[in-house]
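Just one protein chain is left out here, and the rest sit where they should.
So, chain A:
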Amino acid sequence: MIISIASGKGGTGKTTVATNLCASLDADFMLLDCDVEEPNAHLFLNPTFTGKERVNAPVPEVDLSLCTYCKKCMEICRYGAIAVAGETVMTFPELCHSCGGCAVVCPEKAITEIDRFIGTVETGTLSLPQNPSFGRGLMDIGQVMAPPVIRQVRQLEKEKDLTIIDAPPGTSCPVIASMKGADFVLLVTEPTPFGLHDLTLAVEAVKLLGIPCGLVINRAGIGNDDVKNYAQDENIPVLLEIPFDKQIASAYSKGELLVQALPAYKEKFKDLYTSIEAIVNRKGEA
């Protein structure tokens, strides 16, 4: 089972939920930090890193001696990553989405794909009793293309029966790359107008992917009831509420887990997992 923890709005508590869920599980699992622009799950779970591999993305290189400036490469690229201007061809690797289309359509075979280094995937073990596996991606400084790094992190998934994914915020390509193929998306939100606004976008994205989802309301007690009303209208179960509590904020600020500071939460996170399992199993039977 793959559980992807996403949010829409940033800073709602995805990593808090992901890391505390991990620290409460009895089963063996793997945690993947797919927030490759700024991974932070390691701050709470102190993994030991043992492996590191490079992530390369193929980008075009043009042999100008073969080019006839026909522009077919430019026409197929919707990102403007390759341009014929006068008697020159320019490539913009940072805009390239590595689809390989330009090389396919070039009638002169003037385009070859070369590897461009965009990030790293690090693997290791979490300092939890069952020694779960950990993987995270890290984009190289100056890079903007997160999905290839996320996809390479997610290749680790097949190693374990249960994978928890800490997704990036938002609803754009990196988030889709972190949710696609998951069995369940756990959406973390806060009960504020901003939280609701971005939650609505995230729910739309999850619906498009056809994945069952549930809600964690973090900082419960602030804002208003609009998130709960929305969840009810949309038939999205609220699986856990974490109150706006100084003790929780204090533990977080020291890089401590909520379940360490307030051990009673361990049961709540276990229940959260049981609820998710039940929803996924029910869908499997249907």
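Here is the rule we use: a contact is a pair of C-beta atoms (placed from the backbone, for glycine too) under 8 Å apart; a residue touches a chain by one contact, two chains touch by 3 or more; residues count from 1.
Please note the rule applied: contacts and distances are computed from a predicted model.
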Protein name, per the UniProt record, of whichever chain is missing from view ("Glutamyl-tRNA(Gln) amidotransferase subunit A", "NifB/NifX family molybdenum-iron cluster-binding protein", "5-oxoprolinase subunit B" or "Carbohydrate ABC transporter membrane protein 2, CUT1 family"): "NifB/NifX family molybdenum-iron cluster-binding protein"
Hidden-chain contact residue, picked from the options A:51, A:80 or A:221: A:80
Hidden partner chain, residues of chain A it touches: 71, 74, 77-81, 83-88, 90, 92, 95, 144
